[in-house]
Structure formats: C-alpha cells, structure tokens
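Just one protein chain is left out here, and the rest sit where they should.
Going in written order, the chains are labelled A, B and C, and every chain counts its residues from 1.
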Amino acid sequence: MRSNPLSSMAIHGVLILYSALALFPLLLIAINSFKSKKGIFRDPTALPLGELYSTKGYQSVLANGDFPLYFGNSLTVTLISLVLILLLGAMAAHGLTEYRFKGNGLLGLYLILGIMVPIRLGTVALLELFVKLGLTNTLTALVLVYTAQGLPIAIFIFTEFLKSVSGEIKDSARIDGLSEYRIFFEVVLPLIRPVIATVAVFSMIPIWNDLWFPLILSPGEETRTVTLGIQQFIGQYTVNWSAVLAALTVAIVPVLIMYVIFSKQLIRGITAGAVKG
Amino acid sequence: MRTTILRTTLFAAAISAATTGWAETTVLTIESWRSDDQAIWDEKIIPVFEKQFPEIDVQFKPTTPTEYNAALNARLAGGTAGDIITCRPFDNALAMYEAGNLADIKSLEGLANFSDVAKAAWSTDNSDATFCVPMASVIHGFMYNKDAFKELGLAVPKTEADFYAVLDAIKADGNYIPMAMGTKDAWEAATMGYTNVGPAYWGGEEGRMALINGTAKFTDEGFVEGFKQMAKWTPYLGSGFQAQGYTDSQNLFTLGRAAIYPTGSWEITGFQENAEFELGAFAPPAKDASSDCYISDHTDIGIGMNANTKNKEAALTFLEWTSSAEFASLLTNAAPGFFSLANHNFEVENELAQEFMAMRSECKATIRVAHQILGRGEPALSNELWTLTANVINGTMTAEAAAQGAQDNLDAWFKP
Amino acid sequence: MATLELNNVVKQFGQVEVIHDISLSVNDGELMVFVGPSGCGKSTMLRMIAGLEELTAGDIQIGGKKVDHLPPAKRGIAMVFQSYALYPHKDVRGNLGFALRHAGMPKAEVTQRVDAAADILGLGPLMKRRPSELSGGQRQRVAIGRAIVREPEVFLFDEPLSNLDAALRVHMRVEILKLHQRLKSTMIYVTHDQVEAMTLADRIAVFRDGVVEQCGTPLELYKNPANKFVAGFIGSPAMNFIDSNVVNGCAEHAGQAVINMPDGDSNHAKVSIGIRPEDVRVKPDGILSGTVQVYEHLGGEAYLHLLLQDDQNLVVRTDADSAYRIGDTVRFDVIDSKLHLFGENGVALPRQLTS
Partner (left out) sequence: MSHSIPSGSRWRWYIVFFVAPATLIYTVFAIYPIVESLRLSLFAERDAVEAFVGIDNYKKLFTEPYWADQFWNAFKNNVWLFVLHMLIQNPVALALAAILSIPNLRGAATYRTIFFLPTLLSVVVIGFIWQLILSPLWGITPAFMNFMGVGKFFAPWLGLESSALTAVTLISIWQYVGIPMMLFYAALLNIPEETLEAARIDGLNGWSIFWKVKLPLILPTLGLVGILTYIGNFTASFDLIYTLQGGLAGPNGSTDVMGTFMFRTFFGFQAQLGDVNMGATVASSLFFIILIGVSVYLFGVQRRLQRYQA
C-alpha cells in the first residue's frame, strides 16, 4: 500500500497507545516492586528513585528460599508436559490424518471434545485416581493432567495443519523404504516444526499459570509450583505489598523468556495455515 | 528459614531412625486456612511439640482462606487430606463430621480443660460427639489509631451516640477516613459489621437463642436495627468503598489513612508489625449509657482429626497436646488475638491483646449469629448475611428488606 | 529393467469402486503413459503399482514377480511426484541419497550414484541447497534425480510437470524423453495432458471412469480411436463431432449426404461423424458451408470456428495466408477417408467407406 506520512503517523499513534495500555499494568508492578510499602501507596506511578527505592520486597522473596525449588518444579512440569503434548498430539494427529481406519472420524471428534469441557469438573475423580495410583504430591500427576488437558487443542491444530500438507512427501518416503514410524519421526515431525511453536505457546500458558491442580494434586512443599508458591506467598504477606509485587515480578519473568524463545516461530506457525478454522 | 528448620528436623529424624533402628518418624500434616500463621507454627509452636515427641514430625500446610474449603474437601474426597484438620466452628465442621471426614474425639482427656460453651462449637447438637479440640476464639471490636485520636482530641466511644460523634469529628477534620471498611469482599461487612455491633440491639445470646427457639425473627426490631446501623456506617467509609477489599482496608488502616478499623482480635500480629502508630482497641458501643455492651467472642478455630488418617495415634497425641496449658500459652502469645479457649491459667503479654481480653469482663459475650444451627440451609445463612449486609451498606437494599431476606432463608428450611 | 503386468485389478474405496477390473501389460523398456481426465483412476492405478494403495482384487507383477504383497521400497520402483515431495529439511545431496543411505548402502557407493545422477541432470552446483532455495524446474530435476539414483526397474511419474510453467514443461518433457532413451528403463507416466502423452509415450492407455478405454501407440489412438471419448481426448484441437441422421444408408448433415454408412449397416438411425480439424479442405465449391465465428491465427496455420446451418460447431484448420472476417460464409469439403463414425453408444463403427 502506498503510505503517506500522515496516515503512517496515525497508525503508529494507535499502536503506541495500545502498547501503553498493554504494558502499563506490567510496568506498574515492576516499578512498585522496587519500592517500599510507603512508596507504593504514596505515589504508585512514581519511578523507584531516591528514597522510594527499596529492595525489601525482593529480600523477602529471597528469604523465602524455596523459590528456586518452585521454579524447578514449574519448569519440570511445564517442559515435560509440553514435550508429551507436542509429541503425542502430533502422533495422534498424524495417525488420524494419514491413515484410513474404522472409526477414524469418530476418534478425531472424541479427541477434541476436551476443548469444550474444563477438566476441572473431574477434579474429585482425578484425585481419587491419583490416590489409587499413589501419585499424589508428585509432579507426575500434574504432568499427566496437563498432558491430557493440552492434547485436544494440540491435536486440533496439528490435524488442521497436516490436512493442508501434501501427502506426496510421505508417499515418497514410503517408496524410499521408510517404515511408518520413521516416516513420522524423520519426515512429518520436521514438516510440522513451524506449528510446534504455536501449539507450544498455547499449551504452555495455562500449564505455567495453573493454580488449581497444584493445589489439589500436589500441594506439598517439595512439589509446589511457582504460581502456587506465589499465591501462598501472597496469602502470607497480605499486607506486605513490596514482597507481593516482587514475587509477582519474579513470576512473570520466566514466562516472558519462554515466550520470546517461541515467539519468532509462533507467527510463522500460525501463518503456515495452522489455525485455519 | 523454614526449609532449614524442616531439613534439620528431617535430618534429625533420619539420624535418630538410623541410630535407634526402631523409632520410625510419623509425619503429621495440618490443614489450615491460617496461611498468615505459617511462621508462628513453624518457628514457635511445632518445635516445642517435636522436642517432646521426637518421633512425630508435624508439618503445617495452610491453604489460603479463599481456597481452603474447596481444596480441603477435594483432598478429603480424594483421601489425600492432612491428618490434622483445622475446623471452622459449628455447622461447617458439623457437616464435615457428618460426612465422615472428622473423627469423634470425645474420648480425649484434654477435653476436660474446656468449657461446655467452647466445646459446643464442635459438638453435635446433643453433645454425644465432639470432633474438634477448641483452639481459639476471636473477639470482635474496633481498633483505632491512637495517634489520630490524640491529634483530634477524641476519647474512646462507649455508646452508639459517642461512636457516631467520634466518626463525625474525624470526618469533619478530613485528614483521616473515619472508618476503614469496604464491601467488595462482603464478608467483612457481615463479620466486622453486622455481627460485631448488632448484638447490642438484639441482646446478644438472648436474641440468638430466641432465633433458634423460634421466638424471634430476623424481622424483629433488634435484628432490623443491626442492619440499620450498617446503613448509618455508609457515609463514614472511604470513597469507592464498594470496590475496597479486605486487604485494601488493612492497608488503609495500617498506613494511617483511616482512623478506625472494625475488626477482630486476629489482626493484632499483622497490624502491630505493619502499623507505624500506636494501636488501641475498643468494644462495640452499647445502645446507650444505660445498656450493656456486647461482644462477639467467637469460637473460631478448632482442631480435629481426619477420620481417615493413617496416623491415628500420632494425631491423637498431637490433639491431646493442643489441649494442654503449654499449647494454650504458646498459641495465645505467639498469635496474640487468638485467645485459647482452655480453662488453663496463662499470661497474655501483648497489650493490645489484653485490651481485647478486657472486653470480656466489661461486656456480655455472644457468638456470630448465623453460625450455630441457623447456618444449615442452602445457602448457608452466614454466606447470605455477607451479601445482605454488603447490600445494605452499598445502599442497594433497605435494612428491612435485608432482614426479610435473612428470615426468608430461615423460613425455607428451619424448624425451631 | 522389467515388464509390468496388471491382472484384473480392482480398487474400491469403501463401497465405491474406482478401478473396474483392469488388465494391462507394459513391456520392458517401454514408456507407457496413463492419460485421462481427473478422477478417471489413472493416479490410483499408479499408486497401486507403487504400493501406496492396496488392491481390492487382482495382482500386479513386476519382472514376472508378484509384488502386491511387498512394501513400496521392495518393488523395485521409484516415483516422481507432482509436488516433487522433496524433504524440506535436507539439502539436494541429502534428498538424492536419502533412500540409498536408508537402505544401508555403503557411503562411497551412495556418493558415486548421487554424483552420477547429479551429473545427468546438471544438479552439480546445487548440491548444498535446500529445496526452498530451488526453482520449480530445479526441484523437479532433484525429484527425478532421486528416482534415478535408486536404479529402479520401473519409474513411476505422477503428473510430474503440471506444476511448471509452459516453456519449462516443454523443456522438461524433452529431458524426460532423453532420459528414457538413455536409461532405457520401463516407465509409467501419468498425465492429463494429451500433448504430453502423444509426445512421450511408446504406448498410451486412456483411462475413463476406472476402465482403460483404449491402449495403443499414439498413432494408433490418433488414427483408430476405439470410441468417441478417445477420439475426442487425443489430438489437438479436439476432433469435431457432428450429429447426423442416417437416411438411406447415408449419414447426412443439413440435408446433405456426407458419408455412406458402412456396407450393410442399417442398425443406426443417428450417428456422430468425427471430423478432425486437419481433415477439412476449404474450397469455394465445397458441398458444406458454415459461418465464421472466430478466426484464430497461429502464424504457421489458422483455425476457423464455423457455425454450421443446424447450429452445430466445427473447427477447421486452414492455411495461414488466407484471410477471413467474422460473418464470412465458408464452403468446404471433408476428406472421406479420414472421417470417423460413432454409434449412439459412442463406439467407433468400422470404416469401409465408399463414397
């Protein structure tokens, strides 16, 4: 499109305004996390300079020495669940799109049914199940639930994408003598790489941020996740807002890093026709 | 800090297990909604117990109050709840007992240390079974900023008239928000408002028992007057109080921006840590100079045993200990504001706590009106009172309509 | 090098039968083209030969050996796909050598074969590139190279040129022809383009609706189409069909006898007369006439689209130096010996023409 400077300025104006709206609340947290409680309430929008500056909040967070453990737990759960969701989801989507078999369509529908119903509905049954399996207070329980919860969307997106991929390359591999297993791992997996980032981001957010299942399935000190840790921390420091804000800031950073890692691939994945509708 | 303690205990336990060979450590987990008290339990209470009973390792695992009931019920259903369960009083705990989640502990010797009134909060109506050791009560009243009162030359109010005069004076001065309370979380409105000052109008226990006996209704004058008081509070609250939550109110008061804070004694520890001015407490005002004052000395926390625990013996040992004088003194002094319900003699050192304790002798005591027997409907009457009181303060409902709403809730199911 | 036999091959997808009992044999070293409109079953047939689709009934033999129980890689075939089907994550060398390495061939031999194929196809300078960095023609060449390195007994081509532009298509067509002459291997080539079929094929099998309508050399098909479908499909521009009534043993058009029916044939009341554009002679005293609607001039030759008296259309080839205007009336004759007659069911009638 021909761009005239005036409309270009208007466009950037709109974008910058919305950026401010999106960023302002986050900055507010970050800024105030470096202030003392008094500083927070005297002028919430002031920068943490001069006498306002205080790292007391972070000191409280650090004093609660368990945060590295919580981060480790969250990372473990999130990453293992992600790998499982991506791998098993891609495998199932491949199986569903590549082969004709009885009940294929029905199975496909069944597998994406879970998009509609929050698994939270089944909490009590899940808990009973994990008790029987002896998996309460383990990260394994969380991984299993998150994997089950993430699979429908993953399968949906992968299926949509695989449908749009020409089948000839798989036939070609077959003629080259690859087994069906190796076709998946050596041909299909590299093919869906761009979509993987998309699925990864969409699956990662709810896992990292979940509060409910850690609370019910693995509330133990040793298996606590960051989000739960933060929430409990807030509960204990209801009036110590410096500490609360510092904890919140600390909780945002890792998601941000993961997002930046995936974000380049993300758009490529979406535009690769992943979510066509 | 906490982990260090935890690790040391675990380490010590491991050593002792390894050296003695037979003494296995039993781990007891306590469920609680008092996440604010984590440090108190970890650093002050549990170490004392573990010193006496090295073979038992106690872990305090609180869940934030908003999630406590849901999470606890889910864990009970799934069989992963802790061995020791902190009980909310009356109908809530009773229902848990009836659902088979709390064990009957009537045989506990230490129960003799508690008055029947205290035990009533965690016993069946016919007192056949007791399912929690009474732990503590909280006393409702008001805290105030002594510095502000001094500054404005105000005296602690005794009667309703004094009370509003003080509020008017603070409002006229304009430096302070007269009263720190919001209606967003609703429960403060009912708990620190209606059931705090209301007993003065319905005559405390008398009125409450009359409701239970069916000789009184919520639409009777005293109960309606309680709601009317709520409506009178509205002008003294901070602007935007409708969106003011519990923590907002706490901050408003501790930062010195509000002069009076309707509350309960459980705030003592947190407030003393955070407020940079001198704190004082006064009892809910009496109707007039010739009337008695009433306080809500609410039996708030009990401690019971998960009926399905695998560590029954250790759990009973622990419960027995919680009925001891040692525990009573530890708790009351470590968490001033939670007053042990035991008949033991012990010293309360905290001055503010003493101020609250003093109210017991000055005023007649009762408990929160909707908790015993009346709270068994759907929805629980106390939850209903939250919403009704908040509505009255918000001005979206008249006192009469709120009273009618409460009575409707009772009429729907309650047979005196 | 091998022969290929298809015996009574049937294919059903669910309840739908898409290949009806086809038998066909391809000789050693022959380039056989399967041609037909889309959905005619030609690609399905090819995929069954490749082993990518199961047979519902019948069998397939390559070099006299039954192969329909073998996986694709064991059949001694190689296949070139329309979309090239290159592995996007491997460079050209990787794509060329993939099948061989996978089969466990020693590295040195792989390199040697890959280099040889690259040499044939002129891929030398591109060996380090990824498919995304290649042009369409180059990709196609890599796809062919990938087939060559396997030294298959039968090459299968599935519409390999249809994603290329016209000029490149002609060019690649010649290259494939050269390749066939050089390798002298058996090839099966699927296309919907009859020009490709005519220029490439040793023999053509014309598919329609899951049956082979006719199989023969390009010239046989051109000269003696077995039916109206083949007649219309082979040759460009397509054969004209004039509906005609049979009167007194003579197929007539607009009241004018055009051609005598074969001797003794009195079973038909209506026939189609098939006239190729090149078999019409425009001359002022011609017995037939039509009005010029479109005049296409191709430089070396020209085509007239005529509207006949009974509103039927006829395309006529004429020499390039004649000049016509829209609306002109043109008179012409047909070359009797080159006319085709088709019965109402579309089957060609034997031509023992007297005129």
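Assume a residue touches a chain if its C-beta (ideal position, glycine included) is under 8 Å from a C-beta of that chain, and two chains touch if they have at least 3 such contacts.
The structure presented is a predicted model; accordingly, all values stated were derived computationally and were not measured.
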item: Residue touching the undisplayed chain, where the options are A:92, A:139 or A:173; value: A:92
item: Hidden partner chain, touching residue among B:92, B:159 or B:407; value: B:92
item: Sole residue of C:72, C:145 or C:277 that reaches the chain not shown, by the stated touch rule; value: C:72
item: Options B:114, B:202, B:356 or B:386, residue touching the unrepresented chain; value: B:386
item: Those residues of subunit A which, in the complete complex, touch the missing chain; value: 1, 3, 11-12, 14-15, 18-19, 21-23, 25-26, 28-29, 41, 44-45, 84, 88-89, 91-92, 94-96, 99, 101, 107, 110-111, 113-126, 129, 144-145, 147-149, 151-152, 155, 179-181, 184, 205, 208-209, 211, 227, 230-231, 234, 244, 248, 251-252, 255-256, 259-260, 263, 266-267, 270-271, 273-277
item: Absent-chain interface as seen on subunit B, which is shown; value: 66, 69-71, 73-74, 77, 88, 91-92, 95-96, 98-99, 182-187, 238-245, 248, 251-252, 370-371, 375, 378-383, 386-387, 390-391, 394, 396, 412
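Here is the rule we use: only the chains that are shown with their structure count from here on.
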item: Longest centre-to-centre distance from subunit A, chain (CA-based); value: C
item: Chain whose averaged C-alpha position falls nearest the assembly-wide average; value: A
item: Centre-to-centre distance between subunit C and subunit A (centres being mean Cα positions), rounded to whole Å; value: 54
item: Inter-centroid spacing, subunit C versus subunit B (mean Cα positions, whole Å); value: 90
item: For subunit B, residues contacting two or more additional chains; value: none
item: Touch list for subunit A against partner subunit B, complex; value: 37-38, 41, 63-66, 123-124, 126-128, 130-131, 136-137, 215-216, 219-221, 231-232, 234-236, 238-241
item: Interface residues, subunit A side, partner subunit C - complex; value: 166, 168-169, 171-178, 187, 190-191
item: In the complex with subunit A, residue positions of subunit B that touch it; value: 1-4, 6, 35-36, 38-39, 59, 61-65, 67, 71, 74-75, 77-80, 246-247, 250-251, 254-255, 270, 274
